[in-house]
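Complex shown without one protein chain; remaining protein chains in place.
To keep things simple, chains are lettered A, B, C, D, E, F and G as they appear, and every chain counts its residues starting from 1.
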Amino acid sequence: MWETKYEKSSGLTDKKLSYCPGCTHGIIHKLVAEVLVELDILDRAIAIASVGCSVFSYDFFNCDAEQSPHGRACALATGAKRVLPENIVFTYQGDGDLASIGIAETIHAANRGENITVIFINNAIYGMTGGQMAPTSLLGQKTTTSQDGRDQAHHGNPIHISEMFATIEGVAYLERVAAYDPKHVIAAKKAIKKAFQYQMENKGFTMVEVVATCPVNWGLKPVDAMKWSKTAMEPVYPLGVFKDKGAK
Amino acid sequence: MWETKYEKSSGLTDKKLSYCPGCTHGIIHKLVAEVLVELDILDRAIAIASVGCSVFSYDFFNCDAEQSPHGRACALATGAKRVLPENIVFTYQGDGDLASIGIAETIHAANRGENITVIFINNAIYGMTGGQMAPTSLLGQKTTTSQDGRDQAHHGNPIHISEMFATIEGVAYLERVAAYDPKHVIAAKKAIKKAFQYQMENKGFTMVEVVATCPVNWGLKPVDAMKWSKTAMEPVYPLGVFKDKGAK
Amino acid sequence: MPKGRVTFNEELCKGCGLCVEYCPTHILYMDMKTLNKAGYNIIKVSDPDKCIGCAFCAIMCPDSVIKVEVNK
Amino acid sequence: MPKGRVTFNEELCKGCGLCVEYCPTHILYMDMKTLNKAGYNIIKVSDPDKCIGCAFCAIMCPDSVIKVEVNK
Amino acid sequence: MDAKNIKVAGFGGQGVMMFGQILAYSATKDEINGLWFPSYGPETRGGTANCSVIVSDKQINSPVFKNADHLVAFNLPSLDKFKGNLVNNGLILYNSSLINEEVKMDNCVAVGVPINDIATTLGNDKVANMVMMGAYLELTHLFSDETIQAIVKKILGERKAHLLGVNIKALEAGKNHVRNLGVKYA
Amino acid sequence: MDAKNIKVAGFGGQGVMMFGQILAYSATKDEINGLWFPSYGPETRGGTANCSVIVSDKQINSPVFKNADHLVAFNLPSLDKFKGNLVNNGLILYNSSLINEEVKMDNCVAVGVPINDIATTLGNDKVANMVMMGAYLELTHLFSDETIQAIVKKILGERKAHLLGVNIKALEAGKNHVRNLGVKYA
Amino acid sequence: MAKVLMKGNEAIALAAIKGGVDAFYGYPITPQNEVPEYLSKHLLDAGKVFLQAESEVSAINMVYGAAGAGKRVMTSSSSPGIALKQEGLSYLTAAELPCLVVSVMRGGPGLGSIQPSQGDYYQATRGGGNGDYHLIVFAPESIQETIDIIKESFDIADYYRNPVMVLVDGLIGQMMESVDFDRPVKERFLPEKNWATTGTRNHPGRRNVANSLYLDPQALENHNIHLHEKYKIVKKNETRYELINFDNPEYVIVAYGTMARIARSAIEMLKKDGIEVGMIRPISLFPYPELAFDQIPESTKGILTCELSMGQMLDDVLIANNGRKKVGFFGRAGGMLPDPEEIVAAIKNFDERVVK
Partner (left out) sequence: MAKVLMKGNEAIALAAIKGGVDAFYGYPITPQNEVPEYLSKHLLDAGKVFLQAESEVSAINMVYGAAGAGKRVMTSSSSPGIALKQEGLSYLTAAELPCLVVSVMRGGPGLGSIQPSQGDYYQATRGGGNGDYHLIVFAPESIQETIDIIKESFDIADYYRNPVMVLVDGLIGQMMESVDFDRPVKERFLPEKNWATTGTRNHPGRRNVANSLYLDPQALENHNIHLHEKYKIVKKNETRYELINFDNPEYVIVAYGTMARIARSAIEMLKKDGIEVGMIRPISLFPYPELAFDQIPESTKGILTCELSMGQMLDDVLIANNGRKKVGFFGRAGGMLPDPEEIVAAIKNFDERVVK
């Protein structure tokens, strides 16, 4: 007799995802949704959707949601969590949103130890707007605003968010994961689950940085994009746990 | 026969300083002015005055200056330095200006390795506006917006700028100094000089964090304020070189 | 009787090919003849008996197209 | 003949007392009788012969009030 | 020639935008006025893309028009979306490789061309839109072969110069298909 | 009583703002209207501070007035700055400890009180402004001793309750000084 | 309760507490600092939320987060700080989230000065946020009126699901007056906030979303029309103004806030000189009291707009007047406060003041 091993998570609405073919946003959406269901916090979760391709996530996560101005997701999350401490509040942000325009809101939420969870999608580019350079773009990476490849002299260096946030007192859990194969997707889910568990235990600010893809703006087939995130991105953004207050 | 050992620096205008009695802003102004004169770069220096008690520094440093909106000094400095690479561009910013509202502009200037020098005055409070809590205020410190003392649960933790910026690739020189006695003032001057020398050598982003005082808003006599910066602040903000690309 | 069984919610499929790539038994392929309403080529199973029910295809599918059942 | 000599640009003084505090030979004091135009008590030298010209007072003076000369 | 308002629509990736731009470039080359306006934004991802083109030897005023003179539909959703907004005696040119049942509309000329099948026979699926272009020009005679080929050449540039041949073949194939159908429009 | 416009000015730290607030608090206590408006901002640091007070048993309209009925000057710069803006037959009360030459102005009553010296004799420099207050009330009779003392008590609060005595002494000393001068104003 | 003497900024804070504020998010700026300072003590003591944000941008977005969650939220700032909140205000209004924004105006433009001004009328009524939206803006003239309006403002914001701005100048913020906190507030029926993002367990079967994105232009246009209709209702219900000395005035002054108070004294002085001058005192700046202008008698010679600016409300006066009377302007800027005598002179030389 047949038993279901895997199907679409009830943590997702039945709205069709707006993402391009093979985009890891979809994979990571599933992980968050599954975790919210498994921890039984979906009905008290508030998703803060940022501005980026994932802006529509307010329609994908099957819980209440607020759509934030570009970069301010952690400010919205702070505002909401402070008045609703019993709820589970998380943001879902791209690298342009979090690392560029939103770096101040994110750092200060972390520094205050706001009891929220940040899902940080690092795809080394601005997807929604059509492939401009992100602060996380790799040196040499060609984007529409670094057409001869990112040059340190002009465009500066890829910014290392997890390394920087590891120095911040208020951070309770911080891990960088990837999504380029089943093994890493399963590991990514573990990290996301731990982050939400810490929030349930009021441990403080938790963030999971996911090394992701943007096949369309990278100009790669989805499968090749997965490879690039492994071979080109991971060396620059090594995976691992950068902070864990719970660990003894 | 008498020889002058110390007198007012020609790097300062003869405008009377607007600072309160015994405020370290005046001491640090002298150091910057003396360094600009000793390195013979006063006539190509552009000072970026931030918003804080030191806003009037555009009238005190004896060079060209631009007065920045609150927190944006590093953006102005970037804009100016990129079009005038031969000039020496520096910002003079308080902790509210740099660490709170201006953290994004400062981090990204550092991350791009902008070839500018940042003089960061950490006095653990908002002076200009009358003594509100700064992100750098100490736990337990009483301010007008933390009247029962800064409580980590409500107000978060003192932010450690130098520790955080040490993780940023584009930073060439970064030291935290103090100004509470002649010995440390002399050491502070050395650090400031080195920062400007690195800028002259196009080494990248340089910053000197000065553990300073705000006697008036701390409610202390100038002499006691000096003692507090040594006994209360220095343990939380340990002095030292956090980054030095020139060091072999 | 195969260990596993995969079924596709074809209209959600975007033809990204990730499932095909990550299927360890290589039994999935893209049907270049058929487009769904959104204009994407959809995925077919070449050899259903070889499915081991690992669900790798489904785990990697960004659009929750694939349902995986295992024989108990 | 003293090693050093300190002179004060009194109108700039704000009476903060730092010079007094950091003078290693303790020869500076605040004159509680005299106010400058800004309403601050100014600084006087109690014992000029004892000045060693270290310039600590001047280094710590935020308002560049003090000029220090040394005997060469 | 008075102004022609042209709507081009299809799946993203079918070369719809390029089709429209070629018309606008050709107008510019022939020193008349050309205006091209795309539907833009993320919603075009995967979904359907469309653009409007206006060519005219007079000044072009409104970039927006209610009814098109010509509709070039690369797939069924596009046809359904836009066929309602055509002028009397307008032209509907559609991709019969993806649109199976024949299109019939009163006071409109509707012509189907199996552009994907033709492109496949030419050994390059990517030139389907050039097949469509050939058919379109054969029906409208808006621009000369020289003009179009010059533009196509310019767009292909160095890197894709080797593809010029197959593109010209595609244009020809489109024209021939229409000739063989024996339909006339303009 | 018609509205009184009062200007109080001096060095920061001389208790100028407090002087003005006590008048406004007293008005509120006596259930007439009081309005207090300070000069504010960093420029007051070290420099001179001043405030305007309006007390009236009618509604107070403009918080801004051109000419003051009473000027209370704690130092010379303040006196110079504001003495030009007084109504006819206005009152100038000034601190003769810091203002050496006697003040003479046509159609104004000018009274000097050495408030710092008096305060020193009372053994507490900080109460100089209360000496000024005593003198001011003796001249204007704006508020009763009960009212003023109640306000002073409230402002000192628990922590400074022990200072009530010396403050009251200071008020008295101010009054006496004016009585001994023998000047009358209102 | 008897009257108390209180500083304007502290009165704003206490009035907000009386109005039921649940949370304050703000960033220090002169001349409004006593607002957060007072609330930092009293909100935390009451177990409510006070948070000093890292910037005004962050503060207004914290307000968004908490307002979306259905709480009574406020922020407070001054000129350049309000400038930084423009994007957030556009979002809040677009997402129909209620909140209170206190704006204590100082001299501009740029860093300007910290002295009282009315140079932010455009900022308050036309905004710098993007798109077609409006805040509901009230401009009281005294600390008492400020208290009364602040106490009511959360009800108004909740009722219309729209941000309310209370606009004062640095003088009202910094001065002290004798005030009464216990004056009654108009009763309103407030529907419960079944739209609040409190988690689906609190509203099973319905996802609540605070959002302002409408990729479909028709949907966005419909939303704009909906907001526009709402503003019409606001105009009908919430327009507020006071007419002063209005029986058959030779001239009519239009002024709000502190300038209106100064004008009151000028009007008394002019009376003594035998010149009858009336005043329209707008209390709501949006909606603007256009109807008040229909009550200006035939005989009135002209309208003098008085502002602590170079002339911003002047636009609304010209629109409301619509060519009926000559309109003149008197203004002081940059923190300069005119004394009543200056307005008296402006009325006496009205013709030199005429702009249209």
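A few points about this structure:
Quick note on the criterion: a contact is a pair of C-beta atoms (placed from the backbone, for glycine too) under 8 Å apart; a residue touches a chain by one contact, two chains touch by 3 or more.
Quick caveat: nothing in here was measured; it's all calculated off a predicted structure.
Although one chain is not drawn, the whole complex shows that of B:S9, B:N62 or B:Q199 it is B:N62 that touches it. Within the set G:G127, G:P249, G:G278 or G:G328, the residue that contacts the chain not displayed is G:G127. Seen across the whole complex, the unshown chain contacts chain B at 13, 42-46, 48, 55-56, 58-59, 62-69, 72, 75-84, 87-88, 104-105, 108. Although one chain is not shown, part of chain E still touches it, namely residues 21, 24-25, 27-28, 31, 33-38, 40-41, 60-66. Where chain A meets the chain that is not shown, the touching residues are 51, 55, 67, 69-71, 96, 100-101, 103, 126, 128-130, 132-133, 135, 144-148, 154-155.
Following the convention adopted for this analysis, only the chains that are shown with their structure count from here on.
For the pair chain C and chain G, the distance between mean C-alpha positions equals 60 Å.
Averaged Cα coordinates give chain A a centre that lies 41 Å from the centre of chain E. In whole angstrom, the spacing between the mean C-alpha positions of chain E and chain G is 56.
Counting partner chains per residue, chain G shows two or more touched chains at residues 30, 51, 54-55. Of all residues in chain B, those that touch two or more other chains are 20-21, 100-101, 103, 128, 135, 155.
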